[in-house]
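Here the complex is missing one protein chain, while the rest keep their positions.
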Amino acid sequence: MVPTNYYVILSAILFGLGVFAFIFKRNIITIFMSIELMLNAVNLAFVAFSQALGKLDGQVFVLFVIVVAAAEAAVGLGIIILIARNRQTLNVERVNLLKL
Amino acid sequence: MLPRTIDIYRVLPEMVWCCFGVMVMLMQPFVRSRHFFTLLALIGTLAGTAASVTAAMHAGPGFGGLVQSDSFSFFFRLLVGTVAFLVVLAAGPYLERERLPFAEFYALLLFATAGMGVLASAQELLTAFIGLEMSSISSYILAGYRRDSLKSSESAMKYFLLGSFATAFFLYGIALVYGSSGTTMLTKMGSEELLHSTLFELGLAMILIGLGFKVAAAPFQVWTPDVYEGAPTPVTALFSAGPKAAAFALLLRIFATVPAATHFWFWAFWGLAALTMFAGNLGALVQTNVKRLLAYSSIAHAGYILVAFAAVTSMARGGSAEAAPAYAAVLFYLLSYALVKLGAFTIVSQLGGTGEKHLSLDDYAGLSQRQPFVAAALSVYLLSLLGLPVTAGFFGKFYIFKAAVNSHLLWLAVLMAVNSVIGAYYYLRVIVVMYMRESSAEAKSAAPVVGFPLTVNFVLAFTVAGTLYFGLFPNQVLNFILQPTLLGH
Amino acid sequence: MTAQLAVFFVLAGLAAIGAVSLILQKHPIHSALSLIVVMIALAGLYLLLGAEFVAAVQIIVYGGAIMVLFVFVIMLLNAGIEEHTSISKMAGAPGLLLVVALAGFVAATIARSTESIQATSQTGELASTLGISNMLFKDFVYPFELTSFLILVAVLGATVLAQREKS
Amino acid sequence: MPTHPMLEYLWIITLLPLLGSAVNGLFGAKWPNKIVNGVAIGSTGLSFLCALEAVREFFESGQVLFHKEFFTWIAAGNFRVGFDLQMDQLTVVMVLVVTGVGWLIHIYATGYMAHEGGYYRFFSYLNLFMFFMLILVLAANYVLLFVGWEGVGLSSYLLIGFYFLRKSASDAGKKAFIVNRIGDFGFMLGMFLLFRAFHTLDFQAIFTSSTLQGWPVELGGHLGTLTFACLLIFMGACGKSAQLPLYVWLPDAMEGPTPVSALIHAATMVTAGVYVVARSHILFAHAPTAMLVVAIVGCATAFFAATIGLVQTDIKKVLAYSTVSQLGYMFLACGVGAFSAGIFHLMTHAFFKALLFLAAGSVIHAMGGEQDMNRMGGLSKKIRWTYLTMLTATLAIAGFPPFAGFFSKDSILLSAFQNENGGRSAGYALYGFGLATALLTSFYMFRLIFLTFHGKRRYDEHKVHVHESPRTMLVPLMILAVLSIIGGWLAAPAMLGAGPDYFTKFLQPVFGGSEAAGPEGEVRALELTLAGIAVITALIGVTAAFWLYLKGSGKADSLAKSMWGAYATLLNKYYVDEFYAAMIVKPLLWISTNVLWKTADVAGIDGAVNGIAAGTTAIGDGVRHTQSGNTRSYAVWVVVGALVVMAVIFFWPFGGKPVLGMLR
Partner (left out) sequence: MLPGGHLLSVLIFFPAVGALALLLLRGDDHKFIRIIALIVSLAEFLFSLLVIPKVPIGAAGYHLEEFAKWISQPPINYHLGVDGISLFLVILTTFLTPISVLASWKSIEHRVKEFFVMLLMLEVGVVGVFLSLDLFLFFLFWEVMLIPMALLIGIWGHERRVYAAVKFILYTMAGSIFMLIGIIWLYNATGVATNWTAATFDLPTIQLMLQNGSIVLDQRTEMLLFLAFFVAFAIKVPLFPLHTWLPDAHVEAPTAGSVMLAGVLLKMGTYGMIRFCLPLFPGASHRAAGWVAALAIIGIIYGALVAMVQPNLKKLVAYSSVSHLGFVVLGIFAFHNISMQGAVYQMLAHGISTGALFLLVGMLYHRRHTFEISEYGGLATPMPKLAAFFLFVALSSLGLPMLNGFVGEFLVLLGTYQRHWQWASWAALGVILSACYLLWSYQRVFFGEITREKNRTLPDISARERWILVTMAVVTLWMGIGSTFITARTAAAAQSVVDEVEPQRPYEAAAPNGFTPHAKRDSSSAAKAISSERLGSR
């Protein structure tokens, strides 16, 4: 029987890694992936909690999150394509026309 | 199994908006006429806004408490509905000018509005999350709506990446709250031991981060100027008025129902308010691009609103009666602010000219001679933002001051005072340029007299009238938002 | 050290390693693959938690649909090795410090505050898909409907953004 | 018809000149001189007649004091000032002197100014002066008196600066006004202090108030309220009557046309100070210290000015300093309690000093504007009448019996001699200096006469056509000459032992007890001795002058060379003007410009204001640069925010508990 907080701690670690990735990757696609990673961390937490609480709604939330993630993915990738088309680059640091 | 009709009534506005969105989408391949879509979108926004009356008439919790249809949500539905309506009116000529597809724009606008409606009425975190995402995702797309423009696409990218980054925090917060309280129903989080649960605290903190990003509270405000500048101006108008209001609505809702929130959040809001005011005003001081200047100013105003939030949280208990004036302050301010920002950005979008080339202050030199009425309208907006009497902005600021003093936030009040003086400087700068600087020859050639289509003029007239009306007779609104049963239960 | 625990550690390690490699990989494709590893590991954990349905969805939707989409886009834009610029000063040393601080703080706080939570004994019906569907279509029907509109938005958005300029 | 119409309508006396002034000022520009004359002389003459009538009625009614309130001018709280006029013996003297002499001088001026531009302006100013002067002497309270006081200052400003194209003239006018203002500063404070003590500023209300009756005499050295009040008022008097240290304006005032010098800066205005002191004699009587100060200042001024007068070569300058010196005498008199003597000297001085000025004017007129005595000489034959009249006046001022000056100056010296205030020695010192001054006076006056009318002429025949002045100028001269002979006889009886001094008796009801009077017997003896001494001194002066300036020509210059330092000092009036300029004016301007304006105001305060603005903008620019436009940085900012929120929520000292109080 695995204690719940193991799962939660794992999710926290994954979330942290996601944040880290978001900041330290340059490729927009990878950055987007790190967002997905963060969402996954959240899912893990949800499931763990739902199991700990003995309630199902946690798992339902996970489904919602996945759907939202899918939607975001569609839009996000669309935007990425747009950028790639306009700028011929995927390096987020090269996309800084708007500043100050 | 079908939900009860009463529940449908209670979420009717969102439904109407969504359905019209779908309709517009479906018509898109078959109908060419732009005006048709415009008309449809207008009808849709109006219908949804009207539907919120029905929802208000059937007040009460819907879907087993997922949503709450009360005066509060009524107010915000009306607000976002009206905003959407005006944006549709203002956007028409813009899309025409920039030769952008109409249907998708309106559809996205309607969905975004629906999302805001959900946000304003949600009483359960996950529903709120879905609403948030609806409005956000549509916003991402709208921000990048001028596909060929580098700025537009960049603003879309930034908004999208950072937005979803913040959303992840928000979501994680929900997870933690869920884990510590065993529920996502705001109404069920009143229990005593939550006041001492660290996990719950952490969850609320995460939620605050997520929402703080949406309302552009410093230091989460960094994205705002870029996104606002890059986005098509009517969309900017929408951003500054709609999603912000909706996010604030959710925050308020959380306060009102979750005692622990008010308990934990006070100092956080104190700090955020102070930071935000300064970040916005100081940043705006040196701007020469009007659109960007207004973006910064909207940050500053978010700061003012946060002062009222601090006032709310400083109350022993968020929902209690003595907090009512503070709520009223927030609501009234959002109203006045929405009107003004809409009008201002509409003018900017019109004067911007094809490709939004004329956005710098110099293009506004001597506007008062070239287009006296436009200049006058813009001055009214600016004075309202500046908080001078007989404009709604004055009362808005007045009530926030009142709320702050009322809960002994003297230092915050003083900081706000200092800020409104700083703010005065750059608002005046625009007025000065319009009235006191003669339009130089090349300015004349650069920014010739721009024709204002009927719809735009209507928007201006509406917003100006509203600003002045609420500046003179705020009574009805106040009496409405001051009623004790503002938030159901 | 029960078997479950052992499995947990294996999967957790896998997930963590995947996440780290997502960061370390220079080529987006490799990052994507390591993300898939994470997801599969997580699916395993869901099974371990007795959430079979969620695990399945995880594999199908995430690992299947979404990641495929990613890979597809990467191929489409044939993104190469990411160039290592560091224009952003904030995201240098200070960023590193701050991120570590945040992650550390969150993890620590969670670790402290979730010790008390005790896993309830698993019962069969809990994990039943029936329960989930009941919830989905009874209690959460409203958000569910909304998600449908959300998908519509996504579709619309994708078309709006990705379609080429029509002359 | 009231029994005493002119008294009841006392204001008419004052108003007539004002009317004249207004009429001339507003419409005179287009009129020929004749009409202007008519208006000016008519109005003043009329008011002179009215004054006479009023005086007649006053004595007829036989009341000790006539007092009438016409309307309330200022009222606030328990403070009330009315346009109230009063008449008593003192007033009578003053009014008659002012209107009478004033009228004569008007007549004279019509001749003197005949060829000047701005004729109407001149007479308008002159009438304006008459108006204010009459207000001054008729006023029944300090504030109304102050009105006249400032008013005459104004008209003197206008008249001194009459030739405003000349910088020196406008400078002199400005100087006069400002120096007077310095005096008025004291005068005002004096009034405030009086009001504080008595809660009113009406003369009679103060003088007869129970407060004052019960007031202990503030003995020497003890500086009580009254002493302060008196000193402050005296400060005003110093300004107006050109006493040390505020006398500097009067010599410069000679920039004005000569009739102005005669009327304002000799006969009337400058004596206002003496009048005020005499008017407040009851207060002074309670403040011996103040009296002593008055006496000393007066005496010092008399001597000091006389010494300067010794060496001046500008004929009007000499007269100016002599005026200052004579005023000193009057104050000396007041200071030693001989108020009636002071007023007496005031009157006689009005006669002969006016005469001197007018005569000098006639000389200047004759010489075609020449004022330097070194370019005159031997005029006695050419302008006989002028010469004779001027000689009379000189004899009078030098104090030869039976001329007016003799009597008045004598009684002053007597009282000084008798003075006990501040010890006998003080009295002797005062007397001594007074006597010395008499010597100097006769010396410089006759120096003037000799240089001007005797000896060989030092001007160019062909350039200057010396001619006697027109009758309009000569008639006043003669009248004044007569007056300055007989004017003193009022006091003669006392001197000759034939009954009392009429003048003193006449003023008795006003000055009453406050006069210092010794036992009858030896007083007369003493008086005669002193008179003798005085005459001798005067004679010495004359002979000295004769010996220096008429007998041997070069003597004066050689003397000057022999004691050059002293001579130069005197010639440059002790460098007082230079001293004031260097010590007060220049530093003040420098400080105002460089310290107050450029440093404190522009650099300091305004600099700070603009600095704040600039600083804010700079900070704004800094804030703006956090918007690097780089998404990664933005993400870091979000993380920062997250940390801030966490830190505040978890580690804030107040632990999120709302803390009531100002702190937030």
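Per-chain residue numbering starts at 1, and chain names A, B, C and D are given in the order in which the chains are listed.
Note that in this section a residue touches a chain if its C-beta (ideal position, glycine included) is under 8 Å from a C-beta of that chain, and two chains touch if they have at least 3 such contacts.
On a predicted model such as this, the values are computed, not experimentally measured, just so you know.
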{"item": "In the full complex, displayed partners of the excluded chain", "value": "B, D"}
{"item": "Sole residue of D:M6, D:L159 or D:M188 that reaches the chain not shown, by the stated touch rule", "value": "D:M188"}
{"item": "Identified contact with the non-displayed chain, of D:W73, D:F506 or D:Y567", "value": "D:W73"}
{"item": "Option touching the unshown chain, where B:S197, B:S420 or B:T455 are the choices", "value": "B:S420"}
{"item": "Among D:G161, D:G488 or D:G620, residue touching the chain not depicted", "value": "D:G161"}
{"item": "Interface with the undisplayed chain - residues on subunit B", "value": "328, 383, 388-390, 394, 398, 401-402, 405-406, 410, 413-414, 417, 420-421, 424-425, 428-429, 432, 435-437, 473-475, 478-479, 482"}
{"item": "Touch list for subunit D against the chain that is not drawn", "value": "65, 67-69, 71-80, 143, 146-147, 150-151, 154, 157, 161, 164-167, 170-171, 174, 177-178, 181-182, 184-185, 188-189, 191-193, 195-196, 198-200, 202, 204-205, 207-211, 588-589, 591-593, 596-597, 600-601, 605-606, 609, 613"}
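Criterion: only the chains that are shown with their structure count from here on.
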{"item": "Whole-Å gap separating subunit A and subunit B, where each centre is the average of the chain's CA atoms", "value": "26"}
{"item": "Inter-chain centre distance, subunit A versus subunit D - centres from mean C-alpha coordinates, in Å", "value": "97"}
{"item": "Distance from the mean Cα position of subunit D to that of subunit C, given in whole angstrom", "value": "102"}
{"item": "Residues within subunit B bordering two or more other chains", "value": "126, 130, 133, 137, 140-141, 144, 147-148, 156-158, 161, 165, 176, 179, 202, 225-226"}
{"item": "Residues of subunit A whose C-beta touches two or more other chains", "value": "8, 15, 18-19, 22-24, 26, 31-32, 48-49, 52-53, 57, 64, 68, 71-72, 75, 78-80, 82, 92-93, 95-99"}
{"item": "List of subunit C residues in touch with subunit A within their complex", "value": "2, 4-5, 8, 12, 15-16, 19-20, 22-23, 28, 31-32, 35, 38-39, 42, 45-46, 48-51, 53-54, 57-58, 61-62, 65-66, 69-70, 73-74, 76-77, 79, 82-88, 91, 95-96, 99, 102-104, 106-107, 110-111, 114-115, 117-120, 122-123, 126, 131-132, 135-136, 139-140, 143-144, 147, 150-151, 153-155, 157-158, 160-162"}
{"item": "Residues on subunit D engaged by subunit B in the complex (per definition of touch)", "value": "613, 616-617, 619-624, 626-627, 629, 631, 633-635, 637-638, 640-642, 644-646, 648-650, 652, 654, 656-658, 660-664"}
{"item": "Contacting residues of subunit D [partner subunit C, same complex]", "value": "628, 630, 632-633, 635-637, 639-640, 642-643, 646, 650"}
